[in-house]
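One chain of protein is taken out of this complex; the other chains stay put.
For chain A:
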Amino acid sequence: MIHWTPEQQELRAAIGAVAAELGKDHLERDAAGIFDEEGWRRLRDMGLFSLPFDPAHGGLGKDLLTTLYVLEELGYRCPDAGLGFSVSTHMVSTGVALQRFGSKALKEHYLPQVCAGTVIGAHAITEPAGGSDAMSMRTTAVADGDAFVLNGSKSFVSNGPIADVIVVYARTGAPGEVGGITTFLVRSDTPGLSVGRPVAKMGLRTSPLAELFLDDVRIPRDHVVGGVGAGFLVLDHVMKWEILCGFAITAGEMRRRLESCVEYVRTRTAFGATIGANQSIANRIVEMRIDTENAHKWLFDTAEKLQAKADVAADIAMTKLVVSEGNVRSALSAVQIFGGYGYTAEYGVEKQLRDAVGGTIYSGTSEIQRQRLASLMGLDRPVKRA
C-alpha cells in the first residue's frame, strides 16, 4: 500500500477542488461536442499539465505515482470525461515524448509551453488503412537535405482540432520493419499540414477528434524526436504513460460512479424496501466495487514498477484490459441500476457508458492488448519443423 505524504495529499486536494467546479454544463457540451476552454484554462493555471516534467523546463518534477494520484482525483471530481481525456492526451503525447526522447533544444523550446498549457499537444499515429496495425503505417517521411518531407494522412487524432503541436509518427524505413518508424514534432501551422473538421463520435464528445492531412510537410531534422528509426520505441514509452495517466482518470470516474450508485440504491425504494436490499442489485454494486478497486490496484502497481525501471510490457497490457473493460461493465451496471433514469440522457449516466466504450479501443484495442500478451508469453513462437 502506498502512503501518500501530506504534500501529495495537498496537491491532490487542490486539483480536486478546482476539478469539482468544472463540468457543470458537461451534458450540454457533450450534446453539442464542445471542448471546455474555460475548464482547460483553470486546470492549466493550477499547474496540472506540468506535474511530471523536469523543473528545468517548467515542470513540477513530480514522479509518475504522484501524477496518477492527482489525475485520479481529476476523474473523481470532474464529470467531463472528455476534458480529462484531452488533458491526458496533451500531457503524454507531447510532454512525455519530449521529456524522454527530445533533444535539449526541443525540450528547452517546447516543454515549458506544454507545461504552461500555452500550446495544446496531440499525437498522430493511426491511419485510415492501418487501424491498430501501427507498424504498417503509410505516411512517409523522406530525407531532403536538412529536413524530412512528410506525406500521408492520419485518423482519430485526439485534440487534433485544437492542437498547436502534434507528434507525428511516419515511415522512414521498410514497411512493417520495427526500425522503420520515426517521430517528428510538428507545429500545426506548418505549411502543408491541414486538420479536418471535428469528427462526431460515440463518447468523449467534449474532447475533439479529427483527421490530419500531410502534403509535402517539411520538418527540420532537429524536430526528430528520439532519432531516426526510433519511432516504435518512442511510441511504446508514450503508450505506457498514456495508459497509466489516461486510465488513472478513468479509475477516478469509476469511484465516483460507484458512490453515486451506492447512494441511489440506499435511497430508492421499490416494493417497500430500498432497491439495494435486492440481491441482484447488491451483486451488481459489489461487482462494480471489485472493478473499481482492481482498476486502482493495477494502475498503481504497474506505475510503481515502471517508476522502478522494471519491465512492464505485460503489466501495461493487463492494466489496460482490467481498467477499460471493468469501466464498461461498471458503466453498464450503472445504467441498469438507475433504470429509466440511467437510460435517458438527462442524468448523464448513459453518457458514462458511451464514454467508457472508447477505452477498449484507444491506446491499443482490447484485441491488440491480448495479442501483445500472447506474444510476450511466447505463444506465437515458431515451432521447429519435424
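Please note the rule applied: contacts are C-beta pairs under 8 Å (C-beta built on N, C-alpha and C of every residue); 3 or more make two chains touch, one makes a residue touch a chain; residues count from 1.
The rule is simple: contacts and distances are computed from a predicted model.
S.K.: According to UniProt, what is the chain that's been left out of this complex called? Choose from "Electron transfer flavoprotein beta subunit", "Molybdopterin synthase subunit MoaD", "Phosphopantetheine attachment site" or "Rhamnose ABC transporter substrate-binding protein".
M.R.: From the choices "Electron transfer flavoprotein beta subunit", "Molybdopterin synthase subunit MoaD", "Phosphopantetheine attachment site" or "Rhamnose ABC transporter substrate-binding protein", the unshown chain carries the UniProt name "Phosphopantetheine attachment site".
S.K.: Which candidate, A:33, A:112, A:130 or A:229, sits in contact with the chain we can't see?
M.R.: Considering all chains, including the one not shown, the answer is A:229.
S.K.: Which parts of chain A face the unshown chain closely enough to count as touching?
M.R.: 101, 134-135, 174, 176-179, 226-227, 229-230, 232-233, 236, 306, 309, 311, 313-314, 371-372, 375-376, 378, 380-385
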